[in-house]
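Please read through the structure below; I'll follow up with questions.
For chain A:
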Amino acid sequence: MIGTKTRALVALLLVVSVLVSGLLVAGCSKAEKEPIKIGVIGPFTGPNAKPGGRMKEGIELAVEEINAKGGINGRKIVAIFEDDASQPAQSVAAAEKLTTRDEVLLVIGAYNSACVLAHMQVTEREKTPQINPIAVATAITESGNKYMFRNCATNPMQVSQLADYVLKNFNFQKFAMLFENTDYGRGIAEVFGASVRQAGKQVVAEEAYNIGDTDFYSQLTKIKNLGPDALLIGGNLTEGSQIARQARELGLNVQLMGLGGLSSPEFDQLCDGANEGLICTSYFEVGTDDPLVKKFVEAYEKKFGKPPEMFAAAAYEAVYIAEEAIKKAGEHKNLAEWRQAVRDALAKIKDLPGVQGPTTFDEKGQADKKVYIVQWKNHEKVILYPTGK
Partner candidate 1 sequence: MLNIENLQVHYGRIEALKGVSFSLAEGEIVTLIGANGAGKSTTLKTISGLLRASAGKITFMGRDITTLRPSAIVNMGIAHVPEGRRVFPKMTVEENLEMGAFVRKDQKGIKEDMDRVFQTFPILKERRTQIAGTLSGGEQQMLAIGRGLMTRPRLLLLDEPSLGLAPILVEQIFQIIDDIHKQGTPILLVEQNAYLALQVANRGYVLETGSVVLEGDAKDLLNNEHVKKAYLGE
Partner candidate 2 sequence: MQNFIQQVMNGLVLGSVYALIALGLTMIYGVLGLINWAHGEFYMVGAFVGYILAVRMGLPYFVALVGAMLIMAVFGIVVERVVFLPLRGRPNMNVIIGTLGLSVFLLDGANLTMGPDPVRFPSIYTDQFIRVLGISFTVQRLLVVIVTLVLIAVLRLFIRNHKLGKAMRACSQDLQAASLMGIEINHVAMITAAIAASLAAAAGTLIGPIFLVNPQMSIAAVGKAFAVTILGGLGNVEGAVVAGFTLGLAESLTVAYISSYLKEIVAFAILITTLVFKPEGIFGKHSVEKV
């Protein structure tokens, strides 16, 4: 008998306390301002789920840090993640949902250029500013879209930076290029070749290969006979590593150069030492003295138990660029006005420090970013540029 009564009493107490606490929470949130919503589009499933996951982690870390210092203008920020699975159609649906239903203030994303090119028309139509941290197709910022900003270097930018560096620091006269027969590879060859010729040097070989090719002896033999001083590999790590190895086998002892993907640890592992001395560009390096990078690497390692890579860094930086713009834009009642104010603030950003170096957007929304130039030495990367930091 007593048992039943006691139980009833406990139940009543529980109900009351839940109601009271609910009221309390409601009261509090009313006192606090509503959080600022940021939409994020990325491939969180599908073939690029791995880099998509890094991207998400970078954003989560930045949001957590900003909220820990009290948010922006007294408001917390919240990131709403939408998966595009690397599918352009799905990314358009994601952009529609974020801009019209969730009514986010700003969008960050995505990973694939094809996805960004598809959904940027939605963000433009909704006059919602977008920061693109990863997709590198030049068309994204060349299309005249006033709401698109990109905080990473495009391919032509990193290729010409690499060319400038090599032409300035080495006395090479003859260059050879071996590149994949795609827009990406041909674009690299075009920009690099132009820089070389402009400097009055010679391009002695321009050889192509197809993605998935495994044997490069024919091209490399031809290149070897033309006697270049340096060879640019315009492709990704799978083919790139085999080119490096086969060049070594053929006794083609020239300076090797490459881009982005060739700075990854996977590339080093596949090369088995054939990448020794190879110079390549890199978006992000953990081993710099930059205090901002050190702080980011430390916080990331603490939260996720592994060092960050370029996609995490780019997305992390994008959130801080958003923070700066939102701060400058101030408070607006009307969402459309607020979005416009954030866009205008983004356009005015100048020399904002970030983990990928300072950000200044040009009139097309492209940030004037420098990439790292690194050299493989004994399975470690030595940073050649920027120096003295």
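Quick note on the criterion: a residue touches a chain if its C-beta (ideal position, glycine included) is under 8 Å from a C-beta of that chain, and two chains touch if they have at least 3 such contacts; residues count from 1.
If you want to know what made the cut, all candidates are chains of the complex that A comes from, given by their letters.
Please read these numbers as outputs of a predicted model, since none were measured by experiment.
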For chain A, which of 1 or 2 is the touching one in this complex?
2
For the complex, which residues does chain A have touching candidate 2?
181, 207-210, 212-215, 217-219, 221-222, 225, 238, 241-242, 249-251, 266, 269-270, 272
